[in-house]
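One structure, pasted below without further comment.
A single protein chain has been omitted; all remaining protein chains appear in their positions.
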Amino acid sequence: MSIEEIPLSEQQAAQALPPSRRERGLWRDAFRETFRKRSAVVGAVILGLLLFMAVFAPLLAPYGEREVLISTEGLRPRAEPCIHLSVNWIPDVPVLRTAESFLESNGFSCPSDEPQHLMGLDGNGRDVFSRILYGARVSLLAGVAAVSFALVIGTAIGLISGFLGGRVDNSVMRVMDVLLAFPALLLAIAIVTARGPGLFNAVLAVSVVTIPVYARVVRSRVLSVREQDFVAADRALGVSSARILTHRVLPNSLTPLVVQATLGIATAVLELAALSFVGLGGDVDQAEWGRMIALERNQLFSSPHLVFYPGVMIMLNVLAFNLIGDGLRDALDPRLNK
Amino acid sequence: MRQPRFRWLAAFVSLGLIAAACGGDDDEAEDSDAEAEDGEFDALAFDEGGQCGTDGYAGNLAGIEAVDDLTVTFTLCEPDVAFPSKVAFSALGIFSEEQLEETGGAPIDNPIGTGPYQLEAWERGNQIVLNAYEDYWGDQAPIPTVVFRWSEESAQRLVELQSGDVQGIDNVGTEDFETVAGDDSLQLIEREPLNVFYLGFNVDKPPLDNQTLREAIGYAIDKDRLIENFYPEGSIAADQFLPPGIPQYEEGAEGYTYDPDRARDLLAEAGYPDGVDLGVLSYRATVRGYLPQPPQVASDIRDQLAQVGITVALDEQEEGAFIDNANAGNLGFYMLGWGADYPDATNFWDFHFGVGASPQFGTGFDDLHEVLSEAGSTTDEDERADLYAQANGMLMEHAQALPIAYGGSAVAFTSDVEGAHASPLSNERFAAMSLEGQDQLVWMQNGEPSGLYCADETDGEALRVCEQINESLLGYEVGGTEVEPALAEEYEPNDDLTEWTFTLRDGVTFHDGSTFDANDVVKSYQVQWDAADPLHVGRDGLFTYFEALFGGFLNPPPAPAG
Partner (left out) sequence: MLRFIARRLLHSIPVLFGILLATFVIARVIPGDPCQAALQERATPEACADFNERFGFNEPIVAQFGDYAGDVLTGDLGDSINERRPVTDLLIERLPVTLQLSLAALVIAVIVGVPLGVLAGSRRNSKTDVTTIVGANLGVSIPVFVLGLILQYVFAKQLNDTVLGLPASGQLTAGTIPDPFYEVWGIGENSFFEFVSNIDLVNAVLIWRWDIFVDALQHLILPAVALSTIPMAVIARMTRSSLLDTLGLDYVRTARAKGLRERVVVIRHALRNSLLPVVTVIGLSLGTLVGGAILTETIFNLTGVGKTLFDAITGRDYFVVQGFTLVVAVGFVIVNLITDIVYTFLDPKVRVS
């Protein structure tokens, strides 16, 4: 279980949102509110950048994701960044000039007759910049996939369990408690070791570990909602349980779920990177940032660019979701005085 | 708890066996109480000559006898030219009879030896602390304390070295050679590449059962590209299975060269004019001297094969699972290697391609079996060279393994360590080093030993530690492979090299003060040799090296049916 969300106990989670809000107006307000908070804006900008990279990678990347350049360019693996700085159209702005001299003095600039590699080459002679761009796809997708899967299943479990109540509810929640008692990373490692390495299994492991979080959140919402008068009214009118669940409970649960999910993506990305780091991540050649760090971690001191760039990308990725999630939480939490 | 009970049981059983043995059965070991009483020496002796060549015994050892308290004679079934090399190996380190008996044949955590260093403490997971033995028979070790630590990450080992917390490290990272060489406060010492990295095939698994296909793959690999880009200085492209440095290495052998056109032709000949999908290339991410960058090399091999139309997917397996699979013959196409244990061709050839070889290559080839058997028992060096050259040709033809590279590696020490060296057998000897102004040298290697009873260990990490503590009859020279006297001052074979007599050093004591004599030698060998001995226990009871060096155990457990 990750630390960030922590519905501390069922009592506290149940206290959160009075159920009788009008959701649509709330959402619009929430969005506006979130992005009035500057840190959330920062997060959104970063996320936008990452999405842009992911979507347009094939256009932006000068080389292929798995293109080995040893034979074609004759460069050694782990070549340092080679940036063409003598381009004339760079405006004569002090900031850019300082950057240029910094890069030059550190040996990153190179003449225009040599092939340009903005971030250098990796251990197999592949262009790091291209792999960073392509890596955005995997990292974003994997994180979102892990959380989506857990969200769907966790919500389903929470809804059913909370609604059925009684012994079913008790047993299911005990099972969730058992899952939560295990440290996330270790459980994920065990799952991947059992199923074999690979990105799919890593994503599966991370999502299984997060299911209980969503189950718990939804279930406590169910508990608080179903005692309400309007639900009794619904029942009296003969509304089916399923409708009650989908039309009353679910909308009410969205708030904490959205916050949880956004923060959850951040944690998922970190956990996937950690799994890659211990060697249980995906395909060797796939451009996944965690994997890129894992392969080159012993070159941290001799070729720091190989660890630095993917490390910064993971950090930005996680930061973006954390900031947005925080912003959402602030905006949607009714206890905060506006 | 189960284990202590087991030990008591073993003790009672052993007493019972000894009592029964005194009944004078021909096949039973004839032994007597080994403790010297009143100056009299009750010699241990074991004679199993009758078993040579019989169905129940696959080994080459025929007898061990303590002729007197300082002389031991070994008798062999067949001549063995490499006998001294084998005897020098750490798995045959000498333990005292008493300790073997006291620990029930498993002095794993607390070995007592005759070596220049004794075990002070083993803090599992943290460190092993050795102190110089003051009553060592030879020159006392100049450095009073040696501490072993470990880390799998080469960058971490380097940082520790650079920060001065550690004075010596193993396996400098490929990219760090330059850094260390350029640093005046450090010394880089390269290790001769006494190993081989190869691509292996299980010839029973289609499509790899096609010999022409395997040959095609041989021509498709650009070894120079691999060496240049992924191996450190001192590494050499392989042209045969033995590395240079092993005496039977064939100069000018013809191996596979990089010839993609020929590869494509052979591929077509093999029935795959449009290319072929081989399935997976399996490997483990573990760094070894013969393979410092497994994922990168695997990736590049995959790319090279793609260029001639051979498709393969990478299958990175977890270390334990990988070894299991290799030993069980589950892998089809894989990357593996071998580092020399002792400097003789038999160490490389027999394990992989000899008669009792591991199933990793599938069904063996009879012509190779024959040549190797002969080469292992011939005494004429020229004849052996010839036979191994023939083996090279056969390996190239059958291509169940493609030697790719001899991997160089290096150790690094701080500049103030005198006598710092690297051993081609990974057998660095700390008693030969000195360090002014400090009483402690900290050495950081890749991993922690699993146990310190070297008879039952195979990992270099363990062997390096126990070699400081226990000595064998002979030893390897510091930093080299030449055999030199150790616990035995001299040795003498008979004319046909089937009988070897060793004269032991006088006045040698074990770390606990007890005297070293011929009975300790006999006992140390015998508990490994006789699988029915109650002290044939060890850590997991495999005694792998004994079996590899001498062919087999006495009274081996029955072979599996089928």
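All chains are identified by letter, namely A and B, in their written order; residue positions are counted from 1 within each chain.
Quick note on the criterion: a residue touches a chain if its C-beta (ideal position, glycine included) is under 8 Å from a C-beta of that chain, and two chains touch if they have at least 3 such contacts.
All values derive from a computational prediction rather than experimental measurement.
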Self-check item: Omitted-chain contact residue, chosen from B:T54, B:N126, B:S415 or B:T515
Solution: B:N126
Quiz prompt | Chain not shown: contacting residue from B:D68, B:D324, B:E489 or B:D506 | solution = B:D324
Quiz item: So which of B:Q187, B:T257, B:T501 or B:T544 would be touching the chain we can't see?
Solution: B:T544
Exercise. Could you list which residues of chain B touch the chain missing from the display?
Key: 1-3, 6, 108, 121, 123-127, 129, 145, 147, 149, 151, 153, 155-156, 159-160, 162-166, 318-321, 323-324, 327-328, 358, 440, 442, 450, 458, 539-542, 544, 557-558, 560
Self-check item: Positions on chain A contacted by the hidden chain, ascending
Solution: 1-4, 6, 8-12, 14, 36-39, 42, 171, 174-175, 177-187, 189-190, 193-194, 196, 223, 266, 270, 273-274, 277-278, 290, 293, 297, 300-301, 307, 311, 314-319, 322-323, 326, 329-330, 333, 335-337
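What we mean here is this: only the chains that are shown with their structure count from here on.
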Quiz item: What residues of chain B sit close enough to touch chain A in their complex?
Solution: 153-155, 158-159, 173, 175-176, 178-179, 225, 228-230, 285, 293, 295-296, 298-300, 302-303, 314, 316, 318
Practice problem: In the complex, go through chain A and note every residue touching chain B. | Solution: 68, 70-71, 76-78, 123-125, 193, 197, 279, 283-285, 295, 297-303
